[in-house]
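Shown here: the complex without one of its protein chains, the others still in place.
In this document, chain identifiers A, B and C correspond to the written order of the chains, with residue numbering beginning at 1 in each.
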Amino acid sequence: MMNPFNPSISTPSGIWNPLVWILVFLLSLLIAYAIYLKGEKQRKKGMQEEIFLSGNKADGNTHIKASNIGWGYLEAMKGYYKLMRDIHTGIINDYVGWFLGVLATMLLIFLFWGGAQ
Amino acid sequence: MIFNAPFISVMILVIFGLYAMVFRRNLIKVVIGLDIVESAVNLFMVSLGYVKNGIAPIYTNSPGGAMVLPTPQALTLTSIVIGVATSAMLLSFCILIYRYYGTLDTRKVRRLRE
Amino acid sequence: MSVWDFIITNAPALAIAVPLLGAFLTPLIYRAGRKTALIWVLSVLSFTEFLALLLVYLVNTYGIQVYVFGGNPSTLVIPPDSRGIPIRIIFTVDGMSAFTALISSTIGLVAGIYSVASEKGRGAQDKFFALLLLLVVGMMGMALTGDIFNFFVFLEINSLSAAALVSYRIHGGKAVEAAFKYAVVSSIGALMILFAIAILYGEYDALNMAMIAERMYQTGFSTMDIIAMALIVVTLAMKCGAVPMHYWVPDGYGEAPGEISAMIMVASQASLYGLFRMCFTVFGLSANTHSLGWFLIILGLLSMFIGVTMAFLQHDIKRLMAYHSVSQTGYMLLGVGVGLATLGTSAFNQYGLFAMEGGIFHILNNMLYKGLLFLTAGAIIYRVGTSDLNKMGGLAHSMKFTAIFYLIGALAIAGIPPFNGFVSKLMIYESVYQLNPFLAVVAAIVSMLTLASFLKVFHSAFMGPKLYNVKEVPKSMLIAMGILSFFIVLFGIFPNIAMTYLVAPAAHALADPVGYITRVLGGGP
Partner (left out) sequence: MMSKIVRTQANFLYPFILIFGFYIVAHGHLTPGGGFQGGAVIATGIALVIVAYGYDRIKSWIKKSTLTATESIGLLCFILTAFIGIGTSFFYNFLANSGLLFGDRVSYGVNPGYLNTAGTLPIMNLAVGIEVLGGLGAILMYMMSYGKEVDK
């Protein structure tokens, strides 16, 4: 039996150790901090504090509503989503119908191609 | 052939019940379809336990000879009990849905979509 | 015989009997006041949790546990006058059963703690807590039983109490609609399972899983067996919410109270357990496990992809999370499906078993982080009063702990190290890749989309200007969320704790149907 408090897990092609990962994460934070320290000391006041949304100046209200997030992705996948919405009718008869459909499919597959070993 | 009659009626009942569940657009008819399927399954179990010329499986009353199997009958009873609970709950849901939606049409009882 | 010996001997039966007794006593105790009833319910749930832990210990130490109801002694599987048939109801607890029982009782306990505050002031709470305990009974019974008809009975207990709990907050009829759909779909499924049980009983004259498996192996796999297998497998896949039979999932999870969503999610994992038990133990020796495994893999791929893409579309927080449960179930089906597809070949020892361990570990992880996410969603709805993400915003200003817990859950479900979701996902990717690289690619894409949609929730619910002037949720809800977060971090950093004691025994138990059969039907320790 393996040692339960050993954090590393060996996978078929490697090893995973969360403690090492945390160490690397902290190290990269340190490096980032070091880079930050090397930066410009005298920061200019001005445009940097202001908030822009799609190139327009936002008037304080920067909160994007949930339905607007990922608009581009949703627009690109419009056909797929239209199909999925049409399939999901919300009618209980269709729910039962889908169940029977999958049942029939599996029965056909296993009856024609054999279910035994 | 005649001994297959219970199984044929089981299949007919299952098909009727599923037809009601898939094509009838009324919530109560859907529940009735469910109950028909349940009766079909119960009939299937009881007819599985049938022995030709068998008597009821009560030992103290037995004149001897074959008895029908008691296990499928016990299973059927359990399934009937569960069926009563299911129907009661589903019909209560129907009452509540009618109270809030004012309809039992499945095409209108679909405020939850997407 | 001391009390301790007594509990150890009767642990499998007590794991069902104690919550059952608790459920029946709750309406009577509730007449003495809410506080008394809550103490009673929580102590029953804690004792059940203790019994589940004890079962895990017993199985890991002494092997498969067998308990015969009404037998004298309680290990007498085959009475001398029964012609070699195990006639009584037999509970058979192996690693996988104990694992499922543990996650069921854990989520029950957490939901119980959470509902102390979240259900305060609502009506009919005696029935609410009785049903909550019955739901735990249903899940535990499905996990522990070794009798196929008994499995059906517990499945029905599970689905009926879950449906009644979904409709608990009527919510303008919407919750009732969801409960109706859930109840109809699960009832027709349970009837199909009963039909399959009748077929198997007619063919093999037995209801015990081990007996059926042995006789099926001896007589060969017939056409009736194929029908029974299809009925059982498709029904249980539907009950665990696999696409394209997942439509009840967003309705049911979305309209239930938060803690009940978490519990129903685990109830569907219990159905998943039933699916694996049937596929491996009952049909595993005789059926074509390769094609059966591929059937599960395809269902898993569809569930993963369609679940996550549909989730991105939602703007109702609970429905969004419900779609994510569909996609997470896909991971489990994928992992264990790969194990099933390679069962009996040399590939099984190379990567199949590892894939199964990944899938089963994912069940545990999913219970933890998905439960946590549902609880945080319930907390948000508890304070804000709406589940519409478009109306939320800036909650992190006032609900700091909820925000932190949400973030832990979201990072875990998205598979960000060092949380536990990453470990099981890594195991699934690594092993599934060796069967077919395409599977791993889909799994990785799904993981990315998961992160995207949970960032969407985080942004719209917690970030932004302060829209609501609310307080932090009550303590009992925070404690419930804290317990789950603690285990998420623990299993993320020390995955081998879960691997050693829970996951590996479960995977080995599933992969060894012969051991199960010999243990029940004589022989073995």
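To be clear about the criterion, contacts are C-beta pairs under 8 Å (C-beta built on N, C-alpha and C of every residue); 3 or more make two chains touch, one makes a residue touch a chain.
None of these values were measured; they are calculated from a predicted model.
Touch, as defined at the top, links the missing chain to these shown chains in the whole complex: B, C.
Checked against the full complex, the one of C:17, C:85 or C:451 touching the unshown chain is C:17.
Touch with the chain omitted from the figure is made, among C:25, C:298, C:407 or C:470, by C:25.
Touch with the chain omitted from the figure is made, among C:37, C:68 or C:292, by C:68. Listed by residue number, the positions of subunit C touching the unshown chain are 6, 10, 13-14, 17, 20-21, 24-25, 27-28, 67-74. Contact residues of subunit B toward the unshown chain are 56, 58-63, 77, 80-81, 84, 88, 91-92, 95-96, 98-99.
Here is the rule we use: only the chains that are shown with their structure count from here on.
The interface holding more C-beta pairs in contact, when B-C is weighed against A-C, is A-C. A separation of 44 Å divides the Cα centre of subunit A from that of subunit B. One finds 28 Å separating the Cα centroids of subunit B and subunit C.
A straight line joining the Cα centres of subunit A and subunit C is 23 Å long. Within subunit A, contacts with two or more other chains are made by residues 88, 90, 92, 96.
Multi-chain contact residues of subunit B (touching two or more other chains): 21, 27, 30, 109-112, 114. Residues of subunit B that touch subunit C in their complex: 14, 21, 27, 30-31, 34, 37-38, 41, 44-45, 48, 71-72, 75, 78-79, 82, 85-86, 89-90, 93-94, 96-97, 99-101, 109-112, 114.
Note for the complex: subunit C touches subunit B at residues 149, 153, 156, 160, 163-164, 167, 170, 172-174, 176-181, 183-184, 187-188, 190-191, 194-195, 197-198, 201-202, 207, 250-251, 254-255, 310, 313-314, 319. Contact residues of subunit A toward subunit C in the complex are 1-9, 11-14, 16, 18-19, 21-22, 60-67, 69-70, 73-74, 77, 80-81, 84, 87-88, 90, 92, 94-96, 98-99, 101-103, 106-107, 109-111, 113-117.
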